[in-house]
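The structure appears right after this line, and notes come after that.
Apart from one protein chain that is not included, each protein chain of the complex appears where it belongs.
Our next item is chain A:
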Amino acid sequence: MGYKAKFRVWRGEGGEGRLEDFTVEVNEGEVVLDVIHRLQATQTPDLAVRWNCKAGKCGSCSMEINGKPRLGCMTRMSTFEEDETITVTPLRTFPVIKDLVTDVSFNYQKAREVPSFTPPADVKPGEYRMQQIDVERSQEFRKCIECFMCQNVCHVIRDHEENKPNFSGPRYFIRIAELDMHPYDVADRKEPAQDEHGLGYCNITKCCTEVCPEHIKITDNAIIPMKERVVDRKYDPLVWLGSKIFKRQR
């Protein structure tokens, strides 16, 4: 059964804009992105929204729905009351290009700052031999669809724009963890994680984990293990002593 839903959609360019009210038809089984598309088709042909797969796998349609970062294509209209006003805004951490479309190039810049996979010099491609249990831990992180909702919700940069130069954000902490846990990666990633990527800024309030549409345990499986590895490297005198006595590689 269809009904008329009340929508408030942020519209504007750059940072300037306002929330505009609409009443729009909703049919059974639809998601928020469907309703946004109906708005485009019937009332606001110039409404800008980024989307692609409509299956929760491309990470394009990230937006904030009733204040929470969500994928528009995965947010069912049936989760709202029919008389509820649904507020849709662009991601709040990134600059707006137009309406619901934000400029996420901050993330691409941070991606370039993480050195790529670095195998040992004496191991050639094709010679890697790994057990499944050695790689499955970091395979979880490869589920990331780069929707950047974890980056958006992280208060370190969401509430403090000035931290952006010093903080890479949860998406890149899982990238660093993935590489650091890789059996064949030999690059030093612990000290850079703390000193260059701002791991210490994270106060593990787990919002990144809460919003991840792929249900990656970002905090428990990537950020906290990396923090512990940083403690090994920088702050734990016993580990330092052990590495000296037993000549362990750190």
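Here is the rule we use: a residue touches a chain if its C-beta (ideal position, glycine included) is under 8 Å from a C-beta of that chain, and two chains touch if they have at least 3 such contacts; residues count from 1.
Just so we're on the same page, contacts and distances are computed from a predicted model.
Engineer: What is the missing chain called in its UniProt entry, if the choices are "ABC-2 type transport system ATP-binding protein", "ATP synthase subunit b", "2-hydroxyacyl-CoA dehydratase family protein" or "Succinate dehydrogenase"?
Structural biologist: "Succinate dehydrogenase"
Engineer: Of A:Asp21, A:Glu82, A:Asp103 or A:Glu191, which one is in contact with the hidden chain?
Structural biologist: If we include the chain that is not displayed, A:Asp103 is the one touching it.
Engineer: Given that one chain is not shown, which residue among A:Gly72, A:Pro90 or A:Pro213 touches it?
Structural biologist: A:Pro90
Engineer: May I ask you to list the residues on chain A that touch the chain which is not drawn?
Structural biologist: These residues touch the chain not displayed: 10, 12-17, 19, 46, 48, 64, 66-69, 84, 87, 89-90, 92-98, 103, 130-131, 133-134, 137, 153, 155-156, 158-161, 163, 180-183, 185, 194, 198, 200-207, 210-211, 220, 224-225, 227-232, 235-236.
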